[in-house]
Structure formats: structure tokens, C-alpha cells
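The complex appears here minus one protein chain, its other protein chains still in place.
Let's look at chain A:
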């Protein structure tokens, strides 16, 4: 009851307006149906601190680590905890420090995306079996809720994990020494693959499918389709849906995920370069650099210019179809999804046919698979080169192995360089 205080209610006329516009192939903010909002990734000065905006939705993620005793069921694995906080800054009905249905749901979806898919190699976080492992804590603070928190949070989470570096630990048999960042170069996490969530909202029982819903669209939609790519898996809620539509949307999501992951990798690489150059980093630099943003929402501008837009709609349609064709072509080259497994009422899993390690994903309700069917196709000692790795498909992994050797050499050179500088 209390959580409904201050919550904005979507009126019937808003709903009708939105649906009517969709029938005319327009969205309120002028995007095409399969167009996503712009992603911006900024890193803070601390390792693993990442500020992501997806349009106007903004999220801050921070990874921190400490040494803990491992779980007795998994004595050789590190621990990853994901904690999403709906900060009251994001929307007035969010309450500080209290779990709501939304936060629990988002938390679980992110856990599925990052933890259950084993994106982070937890075994490399083990210091001593049964006694000491690194426990990672991923804190995600939602700062501005303008729809599609999940996509934004998953991008921030992944970027923060890929950016984070833990302190080095050495052991002399008895004692463990944790080296500070200054004493020894910190070690990045091993990211085995890069899963991101891609959300589509569904209107009128599958008639309209919108990518990256904004707040109003999110409130009106009768279902969501969330994909987390890499281990292609979808959930489908509350609505009967045709199989071909699911396939089509998943394919689109796959190509989108690729661009998102590329963006994250580029951002991290850029940050690493700047750190090597010893450029002063941090949010304060970003604030100084950018001119003051216009505080008026895009939406209101869009609505002000409504009549103008309407006339242009013919041209837009052409663009849209062209774009779609492109995307579909791209997809047919990249991922082929064919099988659908029913998991229960209202949910289904998509299994990629072409990958031979097909069972990379296990349905979450069959968690008794302790024998680790997970195919770990990355060789173990790649710790230092994660951010360059690309674990899309098996073919690409071959490339990684080569890249790995190369980068190792390069790194050796770098190290000697650093040594000489130090001396």
C-alpha cells in the first residue's frame, strides 16, 4: 500500500494516445520501433566504478571486493553478489533501503544474466580452497528512472565488472599478503562472455513490439520480452505470442547485443589507454568537459513539434524498413536461433542450434547440475587479457587464442618498460 504513494498513474487517455500512435507507426520520442536510445558509458577514478546512461535513464555501478570464506557447496569458487538499489532520486515512489517487487525482480533478472550464465569466472577468485575466496559485491544505484532500468543496469553491471581490478594476493604457504594497488598491479576479473539484457515491450498482444521502452511505454505495455544474449535465453511474460515473432525479436536482440558489447569493450579500452597515459580521470573531468545539458526533456520537445513530425512520417517509414532489412541481414549472418523449449506456463527458452556446446544454459529450475556441464572454452591462464577477449562463438574463440599469445608478449614488453621506468 505504502509504495503506491507518489506513484504516477498512467491515465486511460495517455494509454489510448500511445496505442493510437503506435498504429500510425510513431513513438512518442520519435524513435523507430526497433531503435534504441543512445548509450553513454563513463568510468570513475576508482576501479569498477561506472556511470551509464541509456537515453535519460541513468545508473551508477560499483564493484567492490573482500576476502571471505567460500560457500561449503562450492569450496573453490569466489562469490558474486549483485545488489540493485532503486534510489529515491530516480523516482519519488522509490523508497531508500526497502525492497520492492520491482527491485527484487530486477535483482533476480540481473543475477540470471550475470551469475547464472557464469559470465565471471568465479574459480579464478579462489585464494585457498575451503578457506579464502574473493567475494565481489556489485552495487547498482538507479539514479534516473525513465524506463528500461534493466538494460541500463545490465550494461553498467557488465562494464563495471569488466573494468574492475582486484588487488593481488600472494602466499608464502602460511600467510596471505594482500598487495595494495600501489605495490603491485591489480588484476582484472576473468570475464568468460559478455551477456547483456535487451528489453522489448509488447503491445496489444504482440501487435506492436518496441525496443527499449521509455517510461510511459513501459507502464502501458502488456508484456515485456527480455533477452540476455550470449547464452540466448528469453523470458516471455503474460501473453500468448507467435513463435516466429519470438524468433524474429530474438534475432534482432542478438545483433543489438553485439553492438552494445562492442561499445562496452571500446569504452573500457579507451579508459585503459587514458590510464596508461596518466591522464587525470574521474567524474569531475567529465563535468568540466561537457557543456550544460538542456534540462527540458526530449519528450516535451517531441510533443511540441508533433505536427511537424507527422508530415515527415512517410520518409521515416522508408528509413525504418531499410533499417530493418539491414538488421535482419546482419542477424542472418550472425546468430541462428531455432529451437524453443517450453519451461512452463508463460515461459520459454530459446536454444541456439548452431553452437555445439548447446547446453551452455541450464534452465534455472534444474539447478542440481553440480557436474558443471558448462563448457569452459577459454584456457585458464588468461587473467591479464580479459578486456580484449571476445567470447561470442566458438569460431571467435580461436581468434582469442591467437590474440592471447600476442597480447601476452606485448604485456611482457610493457612490464619491462614499466620496470625500467621504476628503476
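Heads up, the rule we're going with is that contacts are C-beta pairs under 8 Å (C-beta built on N, C-alpha and C of every residue); 3 or more make two chains touch, one makes a residue touch a chain; residues count from 1.
One rule holds for everything that comes next: contacts and distances are computed from a predicted model.
The chain not displayed here is annotated in its UniProt record as "Exoribonuclease phosphorolytic domain-containing protein", chosen from "DDB1- and CUL4-associated factor 13", "Aquaporin PIP2-1", "Centromere protein S" or "Exoribonuclease phosphorolytic domain-containing protein".
Note that of A:87, A:154 or A:199, the residue touching the chain absent from this view is A:87. If you put the hidden chain back, the residue from A:19, A:127 or A:143 that touches it is A:143. Across A:49, A:67 or A:257, the residue that sits in touch with the chain not pictured is A:49.
In the full complex, chain A touches the omitted chain through residues 2, 5-6, 44-46, 49, 51, 56, 58, 60, 62-64, 85, 87-92, 96-97, 137, 139, 141, 143-146, 282-284, 287-288, 290, 292-293, 295, 297.
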